[in-house]
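Working notes, structure below.
Note that one protein chain is taken out, while the other chains of the complex remain in position.
Let's look at chain A:
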Amino acid sequence: MRKPKLLSVLRITLLWVAAIFVIVPLAWITLASFKTPQELNDPGLVLFTPNFDSWASVLSSGILDAAYRSLVVGLVTVGISIVVGGMGAYAISKYKAGGSVTRFGILAAQVLPPAVLVFPFLTMAYALRLNDTLVPVIFAHLSFVLPVVTWFLIGFFDAVPPALEEQARVDGFSRFRAFVLVVLPQVLPGIGAAAIFGFTLSWNDMFYGLILAPGNAAILPVAISGFNTFRGVQLGAMSAAILIAVVPVVIASFFIQRKLVQGISGGAVKS
């Protein structure tokens, strides 16, 4: 009887430690975004009057345009990854396409450091006169989002019994319609999870964005790094910008997470 209690105490303690690791930096950044530069230099300061100068300067700095560009890059990358990766994952799962090597080999590109891949991308972007646009950024993001999404979805397709699809074919549907009407609904929770995961990868990337689109088409992380100026880091403004980057992702995950749980529970809740 004692052991489970000890375990639950341990579990709660660990959860708190983990929560503190996540919450403290976020809280610090949130507070920092409301401080003046002078207040930021005083680590002992606890009570202060909120000041909105950092927010005003961030909002006028074009950070929202950068966020919009990041959103576009993320959505396009994830959209392509889900369609292409979904088909790939289905083929690998059902037809063992490419043999057992593809199943994990698909992640092989992840072994390459991004620094190796970025220069071919940059050269091609220059040749096509697409440098400093979102196009090469999207392609670069596809290089790591697409394999991960595909790999992620293989397991979900594996879990769909082949008899379901066969049943639909016998019930009078073509292969494609059987896939859309019967297989796809079973993997929707997986697709949702893969989409969030892929979007987060894309949204958080700075490296490719910085090299392929450093100027007018800068995406959010690149724009945030712009607050590290030759006159020093503008901590307050940077904190506000980071919040702009983080908060939408947190909110989106929260809502989609609830959807995910609904999906996984077998559609007990009518959609």
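Brief remarks on what is shown
Going forward, contacts are C-beta pairs under 8 Å (C-beta built on N, C-alpha and C of every residue); 3 or more make two chains touch, one makes a residue touch a chain; residues count from 1.
Going forward, contacts and distances are computed from a predicted model.
Candidate names were "ATP-binding cassette domain-containing protein", "histidine kinase", "Acyl-CoA dehydrogenase family protein" or "Stage 0 sporulation protein A homolog", and the UniProt protein name of the unshown chain is "ATP-binding cassette domain-containing protein". In the complete assembly, the contact with the undisplayed chain comes from A:173, out of A:48, A:139, A:173 or A:207. The residue from A:185, A:214 or A:248 that touches the chain not shown here is A:185.
Annotation for chain A: contacts to the undisplayed chain at residues 161, 163-164, 166-175, 177, 181-182, 185-186, 266-268.
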